[in-house]
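Removed: one protein chain of the complex. Kept in place: all other protein chains.
Labels run A, B and C following the written order; every chain starts at residue 1.
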């Protein structure tokens, strides 16, 4: 079995998830080196996963002779720079979403990737959730016929701090971006227009910071389908992640996942547990599948399932949503991209 | 549309249910007369349902020239006597379960029915519950293949008084008798042996009165299938009525019914309402279907779906269960009947 | 028990439903007379339900001395006229939705009602569906806290003819109007703005007739909540009617209803039946509850739960949705009303 030597840049929350997955669950992955500006933190991660090489600078990963592919988990504003460097160094690239908040910068990074001819994948992990993979397969198999309505509910268990909300580019670019990608993925078609209606209902501080915490967004697709997403930054019952595709021949949907499936019947009613609490639990399997698929595709020189264009389009839709909400009108993608 | 003139004997709890159903939901029924030893009670029922003739004695119903069929809802120990009288008077008969607690007396009553050539149906209403009708249809259509295991859960929301428990012939003859009929109905085969393991776990007074309140019963069927019933006199969460048929080609089951289907997601978990509380609610539709089918069958001279033999066999199985529990051994039906 | 003498105007599909309900399930209703321009049809209905007085003209009902309340089930364009006449005659009024397609005409009719001081109720039957009653109760009890997102899925099993689509005022006024009322009911607040995105995906003939068959609509409420409705004229799996209310303290939702609850496990998967097929089945109990509540309120001189204003607002929202879809922009209710 051919293996691939990987270097991971960034050992924060998502970096650790990827490192753990790569070490424990991806047979073809060999995590050769990791880097983080916070060297001490990287050192601890390296120790607990038995990784030999630890660096402070991303350059040591990108220029490492034995590293064949880099996994970019550093802050968003470094993504494009690292992509360009890695592409020039001839390394294959896995990059966390979003690639960047600027379409120009994203385009520049993708140009570098194209010129270098390296493989590039964006971390839309939810595409690899077993529930949503099944939905996509059924849609692709024609089970729902022509898609008419794509419906996504996506609610977080707790709002981020107002500082994070502001610095992340806002809810559409930070949170809904996953749903935009999911909607495109399920529709099998491009978004042509966006209308977003948002509000601050959860935390006034988020509003003061210029962001929103509750939204309903309508997407118009080229193939005529209508998409609808509802978001909240705070669902007291936990992480709510549901998708439904309705079409001319039927409907398919996926519910939340639960830690176990007990039902308790007392004199007060019938009770079950809350859904899995947040993305680390809910999408654990999705993260593992994602990394397996990336490593397999690189090793086997196969097609990458989430392209640079997917990364670009999701940001474009998010920017359209932001503009729509600000200007209180439907916004065409062609105004944005 | 041909109608049938009915006389109802007994206006207690179940009598009232049948009268309401016949008046409101059975287009071919004409309730001509009702009778109850408690004439005042019968009078009130007659008034609220607009019934013209009210009698104290069952004979006035049975001998009423215009009455074509009688519905016997009087106490169990009068069933056989009324059946014989009605048969002799040439009336069709619907009789509540059980026909009697003595197999000899039942056989005598059924002989009278046979001689008179009148139609006779026993009130195993659960056969006409929409869930169980669907299960039966699927079993009859061969969807589960050869039945291997028939599994019935049947639990009451509250135990009867110890006095009732004793006078009714005990749990097997009063409560489980419905499950015995359901098991035979689903298996499409006769029971050959019974093993009952019972206990007094709910109310010691029931034990003192010589009865049990908790039981698991195994049935052996002629066709090789095994039946298993679990009973409790007290499920704090309400009336629990579930059936499952497992066979060579699949399994089909039916859950409880609920007053509505809301789900409430709070920070404490996911909640739904309790099942419909007791037989009046859960089997309301079954009672209506049962009466429609009886009236239709009489009017159209069609086959009655619950025969005298069904009434006989359910009592025989109950007596075998009682004997099995007392003698702590499997009891063959051939020892009983 | 005080009863009320009712006259029903219109014996088409919905008229028959109300007559059957009133006769069979509403103890306080006495259907004294019915009328239909098609006298033969009215005669048949009268015969099968044992109703004494049959008329060709609505005036014979409205002016009938013993009739205390009228139930208006005639075509929409007659509603306002009949309301005015009935109000002048001092009769209480139950009117099917929509009152009219013109806000001016509705206001005129409601003025007449106000002047006459009679009771008036609009037929938004879904408010009386047991599932949605439970949801409303939980929202009213504060179980979900402050409502943030009201989500309604409402899909019909089959599209109407293109002729009907055109003459009924279009999908928003004919079908979504129920959902607009439900959204207001659940939100407990008035709609201030509407954005509708609609398409013709089911039947091109509907498009040619100037109507749409698929839509997603966003509602903005005074209390800050966002409503979202998705509609289709054709769900191949049947009538799809779901409601979800998400708020600061939790979420409550209601699923579809099913004819029975069997589950079939074969080698191919796990299967259940389709939801109840259309509104006659799904909302049967709602129709009965609605009529009981109307008759009770009239007899007891109690508050009517669905007011003339409710009838007015739902039409206003529908008109705003129509305008929004045509003009491709969010439309404020204040532009309409």
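Everything that follows uses one rule, which is that a contact is a pair of C-beta atoms (placed from the backbone, for glycine too) under 8 Å apart; a residue touches a chain by one contact, two chains touch by 3 or more.
Because the structure is a prediction, the values reported are computed rather than measured.
Asker: From the listed residues C:39, C:103 or C:236, report the one that touches the chain absent from this view.
Answerer: With C:39, C:103 or C:236 as choices, the missing chain is touched by C:236.
Asker: Of B:237, B:264 or B:279, which residue touches the hidden chain?
Answerer: Touching the chain that is not displayed is residue B:237.
Asker: Out of A:176, A:257 or A:314, which is the one that touches the chain we can't see?
Answerer: A:257
Asker: Which residue, B:89, B:228, B:299 or B:337, contacts the hidden chain when the whole complex is considered?
Answerer: B:228
Asker: Which residues does chain B use to touch the chain missing from this display?
Answerer: Those residues of chain B that touch the unshown chain are 146, 148-149, 151, 153, 155, 195, 197, 199, 201-202, 214-216, 218, 220, 224-226, 228, 230, 232, 234-237, 240, 246, 248-251, 328-330.
Asker: Just checking the interface: what residues of chain C touch the absent partner chain?
Answerer: Interface residues of chain C facing the absent chain: 235-237, 265-267, 269-274.
Asker: Since one chain isn't shown, list which residues of chain A touch it in the complete complex.
Answerer: These residues of chain A touch the chain that is not shown: 24-25, 130-131, 133-135, 138, 143, 249-255, 257, 259-267, 273.
What we mean here is this: only the chains that are shown with their structure count from here on.
Asker: Given a C-alpha superposition of chain A onto chain B, how large is the rotation in degrees, taken in steps of 5?
Answerer: Answer in degrees: 180, to the nearest 5.
Asker: Going by average Cα coordinates, which chain is farthest removed from chain B?
Answerer: A
Asker: Please work out the Cα centroid separation of chain B and chain C, and write it as a whole number of Å.
Answerer: 40
Asker: Taking the mean of the C-alpha atoms as each chain's centre, how many Å separate chain A from chain B?
Answerer: 58
Asker: Averaging only over C-alpha atoms, locate the centres of chain A and chain C and give their separation in whole Å.
Answerer: About 42 Å separates the centre of chain A from that of chain C.
Asker: Would you pick out the residues of chain A that each touch at least 2 other chains?
Answerer: Within chain A, the residues that touch at least two other chains are 235-237.
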